[in-house]
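With one protein chain held back, the other chains of the complex are shown just where they sit.
So, subunit A:
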Amino acid sequence: MSDADLAAPAKPAAIDARGSRILQGTGWARQLALPIALVLLLAGFGLADDRVLTTYNLLNIAQQTSYLALFAMAQMVVILTRGFDLSLGPTVSMVSVAAALAMAGIGGADANGIVAVLAAIAAGFALAAACGLFNGVVVSILGVSPLVATLGSMNIAIGVATTISDGRPVQGVPAAFADLFYRGSILGLPIAIVIAILVGGVLAFVLSRTVFGRSLYIIGTNPQAAAVAGIPVKRLLVYAYVLCSALAALGALMMTARTGSGEPNLGGTLSLQSIAAAVVGGTSLAGGRGGVGSAALGALFITILSNGMNLTRIDGYVQMIVLGAIVILGVVLDRLRLDGR
């Protein structure tokens, strides 16, 4: 603390209080803050570039959002328990490569469609389950902090993805796979959007209506009290990390279908993007607060932002700066919300 603080100690406190009151808002104002920001953002980019508000681009945004929404939901599940998963991005890369390798092994582009698709799904989910199990056991049973645990598994996953693919894209994804996870549509809606909506619906039900979901909120709110009340905290934490990785694997399969190959760098910045989306949407890193709606809104926000920045030709590295700033902003907002409680 500096001398200036000492001379006028009451001042910063007063600003703090007023600042947090504005940012916290009251009940519904807080609920509506993000949707309003979304509309303003879209309108702003629309003024800057004609292509932003075209039907084509809006559908594109919706489709893009469905991928990020899946990852944000995955992240949200572990953030609810006071954790997070930095290995989510590399897990996506690893699943992508593994699924493509499985399909290539069966016969590549000529393979029997159904067998290849099943092989990809099996390989992808098995690897993701192993990854989630690893994270869950290290965090919950061994008691390593989620930061360190998933930072470690992040590197492991990057290493695995690069090694098994030799660092090159894995070709040989059959058409049936791309049809199922990318090209298909139901009632005119692209399959990615349909999958995201279905998964979101199921996850929302799981979180709000099942013993498992209820327990995740209680664990995140007060892990000690949860343990004293007989909730199997350690086991459920492992499940949460497995569920996170499984949702990431689903997203990875969809992205692999879109690119048409297994990509060892597919996950790229997804760890950070997914955490950003969840937190900006209102999931609290302190645990116990958040839901499917918040993850989806956050994903939409991040997607509109990067879509707009792409169309207005903002440099990719500048976009990274913006994304980093948004994560920090989201956490600061969360802190203010909690302080004002």
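Just so we're on the same page, contacts are C-beta pairs under 8 Å (C-beta built on N, C-alpha and C of every residue); 3 or more make two chains touch, one makes a residue touch a chain; residues count from 1.
Methods note: contacts and distances are computed from a predicted model.
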| item | value |
| --- | --- |
| Candidate names "Aspartate carbamoyltransferase", "Anti-anti-sigma factor", "Sugar ABC transporter ATP-binding protein" or "Hydantoinase B/oxoprolinase family protein"; UniProt protein name, chain not shown | "Sugar ABC transporter ATP-binding protein" |
| Given A:F71, A:F134, A:Y217 or A:F301, the one touching the chain that is not displayed | A:Y217 |
| Sole contact to the chain not displayed, among A:G124, A:G288, A:G308 or A:G330 | A:G288 |
| Contact residue for the chain not shown (choose from A:I231, A:M254, A:I275 or A:A299) | A:I231 |
| Hidden partner interface residues of subunit A, rising order | 1, 3, 6-7, 9-10, 13, 209-212, 214-215, 217-218, 221-222, 224-232, 288-289, 341 |
